[in-house]
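What you see is the complex with one protein chain gone and the rest in place.
Letters A and B mark the chains in the order given here, with residues in each chain numbered from 1 onward.
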Amino acid sequence: MRIDADRLSYAYVRGRDVLRKVSFSVGAGQVAFLLGANGCGKTTLVECLAGIRTPRSGKVLLDGRSLEQYALRERARRIGLVPQIHEPVYAYTVFDIVLMGRSPHLGLFARPGRRDRMEVRRALEAVGLWMLRHRPYTQTSGGERQLALIARGLAQGATCLLMDEPAAHLDPRHQHDVFRVVTQLASDGFTVLVTSHHPNNALLYGDSAILMIDGAVVAQGSPESVLTAEHLEATYGMPFELIHGPNGSKAVLPKAPR
Amino acid sequence: MKRGMLCFLSVCTIASLLSLAAPIIEVTDQMDQTVAVSTPVERIVSVYGMGTYYLYALGASDRLVRAWYVGVKTIAQAPEEMFRFEPHLEELLTSGDPSIEEMIALDPDLILVDGSRHGAFAEQMLDLGVPVLQFCVETPERLQEALLLVAETLGGEAQRRAALFGESYHRITATVAEDLALLAAADRARVLFIGTDLLRVASGDMYQTLLLEAAGGSSVSAELSGSWNEVSMEQVLLWNPDVIIIPPYGPVQPSDILDDPVWQSVAAVRDGRVHRMPRYIAPMDTPVPESLLGVAWLASVLYPEQVSIDLASEVHAFYATYYGMPLSEEELEALTRR
Partner (left out) sequence: MTGRRESSAWILVALAPVVFLAALLVGRFGIRFTDTFRALLGLGGVEDVFRALVLQVRLPRVLAAACIGANLAASGAAFQGLFRNPLVDSRILGVSSGAAFGAAVALLASAGWLGVQVSAFAFALVAVGIVCTIGSRLGSSPLVLVIGGVLVSALFNALLGLTKYVADPLSTLPAITYWLLGGLSTARWASIIPLLAVTVLGVTFLVAVRWRLNVLTLSDAEATAMGVRVRGFRWAVILVGTVLVAASVAVGGMIGWIGLVVPHLARAWVGPDHGRMIPVSIAVGAIILMVLDSVARSAMASEIPLGILTGLIGVPAFFLLFVRFLSQRESTR
């Protein structure tokens, strides 16, 4: 599935635009990284893409059709919002958390049935959490929680995942686990958009990168072409240098701070 | 503020100097405090809602400058009859908590107070040099003591009336006891005394229960203690009283009980013995002089065959003597019906 942002604009307070005519697209099988400084509008953009917020102007397109033409539940069956991990109020099991993802398929008075439980099983197996399904969510590690939320998005039946800073709060090992799953899903045809504060993750795992400054897209394309030293300095307000590793790997580092 | 204090102190000094000239009597009130009262007592404030009626009964109501009346908080609530014996009701009537400054402004010679409710207020007034009598009237005997106590400070006619009241009370209870002397214990009336709600009943500690006993009956709820108690319907059925008495205040009417399907199994309802006390001025189940009539009324309701009290003449005599009010035929009828 293809998701397009078409000149999206949004303002919380009139006169102060948080998103300025943002346009980009992510195709099936792609992992796109959305990068930018704190407060540049990434979360707002994700909420607009998921259909939670209505943009002031511009449209979101799913496979060429405007998102507004889809009912709320229809959107949920196509797009899975994977938020940042947070401390939940109640200690649901991992299974129950993922089961909640079946909401778009259940009416007001309905309860999950066999079909729903099968979908949950598939989703948990896809992310490798089936063995932990009875563990209370509160007793899982950060990485496991993030995978559970991805599984929830899968249980929705979504083919497009919008992930809001999945690397936050995760150590390098767990970050790797999560992105491994993400890239696997992409190769199975999923469309994935990831917001991030880590340009290196974009270089490691992304197929494309979108750079935002103050609510406007300044560059998009392959990660290498977007994550240049000038672009990064303009975005984060400090000098960077691009490093090439011996095996063709690349990384960006702040330039000699001390 | 300073000038006010100065004025106040001067007034107090002069007043105390003046009062040195007047005769002082010492009385012991019902909280066992000895209080010095300078006579003659011309200005009385009664914070004790029931004590106000003592002054009427003793013929000293013209000395009232401010009064609380039990059951009546505003002029709108006052029954018509009250205006007959107290034409100045509007200026006298007040309610709520007493304010010290107001009391001082009224310059009273004597204040009547309920010892259990306004003890702190009484202490403060005593400290300021104002005589305060505190009352604690839980039994008919204490009621008579209270009347004698107030009468002591008033002298003459008041003391005569207080003594007369005591005699009347003894006469009535003695008559009842005599009339019921031959009644077997098993035939004594078992009475349920209800309050302002169907399932709110009087405890054994209350004045109402003592009146019942003086009238020759026994309270089924005597085992309860404290003030009004809430009970379940089941408990009422268990007690199965012979007679049900409703106080003269509150919304409950005999028909509420007689017509209620759940109450039909109770003996009192089957026999139609559900009575509401009549009311003229003060409620006759509370510690006011009217409780004299309360005993008489109860006795004639509980034992219509045996008791020889002429209720109509007792009522007539009471209001004529203690309130100076002769009653009309209809009023007498209303007060003596059962």
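Going forward, a contact is a pair of C-beta atoms (placed from the backbone, for glycine too) under 8 Å apart; a residue touches a chain by one contact, two chains touch by 3 or more.
Just so we're clear, the structure is a prediction, and the values are computed from it rather than from any experiment.
Undergrad: Please pick, from A:R73, A:H169 or A:H198, the residue that touches the omitted chain in the full complex.
TA: For the chain that is not drawn, the touching residue is A:R73.
Undergrad: Give the residue, chosen from B:E157, B:E230, B:D310 or B:E333, that touches the chain omitted from the document.
TA: Checking each option in B:E157, B:E230, B:D310 or B:E333, the one touching the absent chain turns out to be B:E230.
Undergrad: Quick one: say which of A:M1, A:A37, A:L106 or A:A251 touches the chain that got left out.
TA: Of the listed residues, the one touching the omitted chain is A:L106.
Undergrad: Can you list, in ascending order, the chain B residues touching the missing chain?
TA: Contact residues on chain B toward the absent chain are 70-71, 73, 96, 195-200, 221, 223-224, 227-235, 237-238, 249-251, 261-262, 264-265, 286.
Undergrad: What is the set of chain A residues that contact the non-displayed chain in the whole complex?
TA: Counting only chain A, the missing chain is touched by 47, 50-52, 72-77, 79-81, 83, 86, 88-93, 96, 100-101, 103-104, 106, 108-112, 134, 136, 138-139, 156.
Just so we're on the same page, only the chains that are shown with their structure count from here on.
Undergrad: Taking each chain's centre as the mean of its CA atoms, how far is chain A from chain B in angstrom?
TA: For chain A versus chain B, the centre distance works out to 81 Å.
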